[in-house]
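As you look at this complex, bear in mind that one protein chain is not there, while each of the others sits in place.
First chain written, first letter: the chains are A and B, and each begins at residue 1.
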Amino acid sequence: MALLLQNMRDTNPLIHNITNVVVTNFTANGLLALGASPVMAYAKEEVADMARIAGALVLNIGTLNEELVESMIVAGLSANEHGVPVLLDPVGAGATPFRTASALRILDRVKVDIVRGNAAEVAQIIGEDMQIKGVDAGETGDLNISQLAVKAAHQLNTIVAITGKEDVITDGRIGWIIENGHSLLTKVTGAGCLLTSVLGAFTAVENDRLTAGMAALAVYGVAAEMAAERKGTEGPGSFQIELLNMLFAITPDDVRQYGRVRPLDRIF
Amino acid sequence: MALLLQNMRDTNPLIHNITNVVVTNFTANGLLALGASPVMAYAKEEVADMARIAGALVLNIGTLNEELVESMIVAGLSANEHGVPVLLDPVGAGATPFRTASALRILDRVKVDIVRGNAAEVAQIIGEDMQIKGVDAGETGDLNISQLAVKAAHQLNTIVAITGKEDVITDGRIGWIIENGHSLLTKVTGAGCLLTSVLGAFTAVENDRLTAGMAALAVYGVAAEMAAERKGTEGPGSFQIELLNMLFAITPDDVRQYGRVRPLDRIF
Partner (left out) sequence: MALLLQNMRDTNPLIHNITNVVVTNFTANGLLALGASPVMAYAKEEVADMARIAGALVLNIGTLNEELVESMIVAGLSANEHGVPVLLDPVGAGATPFRTASALRILDRVKVDIVRGNAAEVAQIIGEDMQIKGVDAGETGDLNISQLAVKAAHQLNTIVAITGKEDVITDGRIGWIIENGHSLLTKVTGAGCLLTSVLGAFTAVENDRLTAGMAALAVYGVAAEMAAERKGTEGPGSFQIELLNMLFAITPDDVRQYGRVRPLDRIF
């Protein structure tokens, strides 16, 4: 992970985000702080060109509309053609039929390398019955989070990251559980969306996408813990600012010292 | 108010915002800090579904266009049909004919429960002659703020909240003046927009909408005062962060201790 974080800061990979209007600023600032170079580009006239030159493409359906979904597909196909990793954040899948259908339509048309969501969103995409409220996570049904991630990875034929109290990332065969993070992340809008873009940034500097994803989850979780422990962090306002500070300041040594990653037991 | 604030944090009501591109992030973070669960959803394909399951629907015309106004009407009609309270923030009404006409069109088509604006915006909507500059408040004409609010409530047949140095909320018959707040609120973009969403959040936990609105104004005003008094708050940057911290930290006791609410004298 030392290598990946250093590579990020040395090469400043361009991360092309097609994301929602709520989190654009926070996502861009988080990527900049970490060392990546964010770009937001949404118009059908330019997304293929931008995705082609990017180190990763991140698609986020948080405030989707028909036109934006079409842009995502155009960008995704360009990324696929040029070997650029594609990530999908299915924000609020299940909250409305339109969101679920749009997420599935993207997954059908574009080869997605990593899907990141909370348990409820991932469950909705693979047709598991779970209640969700708005864009927030609900309770899992009969499967635990690891089982859900493995099942989704198989069904979607992609790497799946489910984040929550603990984070899981798996290709359906092997995977990791990351124990880092902090509850204040749930009180900052776009904390999950930024994380998906951070996953994208790590895939831009490491071809093994499962390893890249694990590193991203560990770096982000440790940075969140460091932010929460900062003097003066007494609420979600300060926390979001300190999270940006810590994404900027975090060192490979911090991740080695505080990262808590364990392998996922095989389930299926 | 103790009850309402606790209910908010216990039930995390889903607040559906169709708002402007300037304030989405701050609105979402403010609602999250307070204990509500924000969602932004704009597409005609999904707004009826989202409004139906929400605890309140907040419409804000800050960066409106034709398509967005249509989405607001679709969402509003769905909210009306399912008994979900609807709030309208007529940002910049009067600044251009398009804004005024759009606000009136929404009010004509949708049953709005609370309109919140500054004095100039409310005056423009009911055809009172007041000068306004951009989206900022101007001077009132012949009516004082309380009279303007009562007149608007009668004419629009809705609860009206006018915010400024003092806040007024009335159904045209009874009402309240809330003396809390801080001048730094005028230096943070979206402070008014977030307040409208906070009003929405309180209507989601209290059926008496005038009481809900009064509680929201008091909580927000006290939180603003607490934020301004925090060590290190020396300008609008720190203030906006501390406001999020204080919306998260504020207790019923704070509101009881610092809230300054007096009844509105009957005028008409």
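In this section, contacts are C-beta pairs under 8 Å (C-beta built on N, C-alpha and C of every residue); 3 or more make two chains touch, one makes a residue touch a chain.
Remember, predicted model here, so these are calculated numbers, not experimental data.
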- Hidden-chain contact residue, picked from the options A:Leu3, A:Ile174 or A:Ala249: A:Ala249
- Note on the structure: Across A:Met50, A:Leu64, A:Ala95 or A:Val219, the one contacting the chain not displayed is A:Met50
- Contacts from chain B to the absent chain lie at residues 20-26, 62-66, 92, 95-99, 133-136, 186-190, 232, 234-238, 240-241
- Note on the structure: Against the hidden chain, chain A presents residues 12, 14, 21, 24-25, 28-29, 32-33, 37-46, 49-50, 53-54, 232, 240-246, 248-249
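Note that in this section only the chains that are shown with their structure count from here on.
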- If you average the Cα atoms of chain A and of chain B to get two centres, how far apart are those centres in Å? 33
